[in-house]
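What you see is the complex with one protein chain gone and the rest in place.
Entry: chain A
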Amino acid sequence: MSTPAAAARLRDRLTTASMVGPALLLFVVMLVVPVGLSIYLSLTDWNGYSANPAIVGLQNYLDLARSEEAIRAGWVTLLIAAVGTVLLSVLGLGFALLVNGASRLNAFFRVVLFYPHVLSALVVGFLWSAVLGTSGVVNGFLTSKGAEVLPFLSNPNWALASLIGVLVWAGFGVNVVLYLAGLQTVSRDLLEAARIDGASPRQTFLNVTLPALAPVVTVNLVLSLVTLLKTYDLVVSLTGGGPAGSTQTAAYLILWDSFHNNALGFGSAQSVVLMLVTAGLALTVARLRSRVDQGVKA
């Protein structure tokens, strides 16, 4: 008697499985299994080709804690992520407010601010290294005018500042677009009410616009942070990690150790730490922000 119902339920289950299955299978094979493999490899001394890698326990993590190079790459990455996230968010919101109007001129400005995102980070790096390098366009021009050469990419501190500058140049247009999207959701009624009540533009911004943007701010912070923590392509093409390793990021060092130094176990240990730090920081920011969001509502 229940056979038709059971058959219908089975059919329903099969349909659901056929909709979920392919994506889940691919996700597991290409993402979950490799992450598991990274964790396993981080406990071995594998060099990438030997048949019998030995299990070395937490040795790679102990080595990591003592590796000056890896620790420096970690700090460089955190510095890039922290400074970059602040700059991207501030510039993103600031310029979104400036180009929010519907005029043709604003449409032009939006395009100009966004276009570097269309270029690959690799190309952006090569382009800026040709502009800023010791024998690059800017220095070539300075030399021909008899001025001193500026060490944009040849002094460690300058190189790190240049790297962050180029990251921001290439990336803040995305934040502008995200904030523009957020500004469309600010309640027109509230803005109108604030205007009628005689609130100054500044008061309106602080009390109406900014609270309404809170979720967008969170999305911006998390996205920028996650993106900057994996900075790699730009390092390859702009500085090559130099001078003297001063702009090596975690992702750069991980790929270098894994494939050039054949220290796959050690590279994997760094990968695991980077993944944990990325997830940890992103969740912390999201958690802190959600407290802010709730504070605003209360």
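To be clear about the criterion, a residue touches a chain if its C-beta (ideal position, glycine included) is under 8 Å from a C-beta of that chain, and two chains touch if they have at least 3 such contacts; residues count from 1.
The definition used in the following text is that contacts and distances are computed from a predicted model.
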| item | value |
| --- | --- |
| Options "Branched-chain amino acid ABC transporter ATPase", "tRNA-specific 2-thiouridylase MnmA", "Raffinose/stachyose/melibiose transport system permease protein" or "PadR family transcriptional regulator": UniProt name of the undisplayed chain | "Raffinose/stachyose/melibiose transport system permease protein" |
| Touching the absent chain when the full complex is considered, from A:Gly74, A:Gly171, A:Gly245 or A:Gly267 | A:Gly267 |
| Residue, one of A:Thr44, A:Thr85 or A:Thr209, that touches the chain absent here | A:Thr209 |
| Positions on chain A contacted by the hidden chain, ascending | 12, 15-16, 18-20, 22-24, 26-27, 29-31, 33-35, 37-38, 41, 94-95, 97-102, 105, 107-123, 126-131, 133, 135, 137-138, 140-141, 143-144, 169, 177-178, 180-186, 188, 191-192, 201-202, 204-205, 208-209, 226, 229-230, 232-233, 236-237, 251, 254-255, 258-259, 264, 267-268, 271, 274-275, 278-279, 282 |
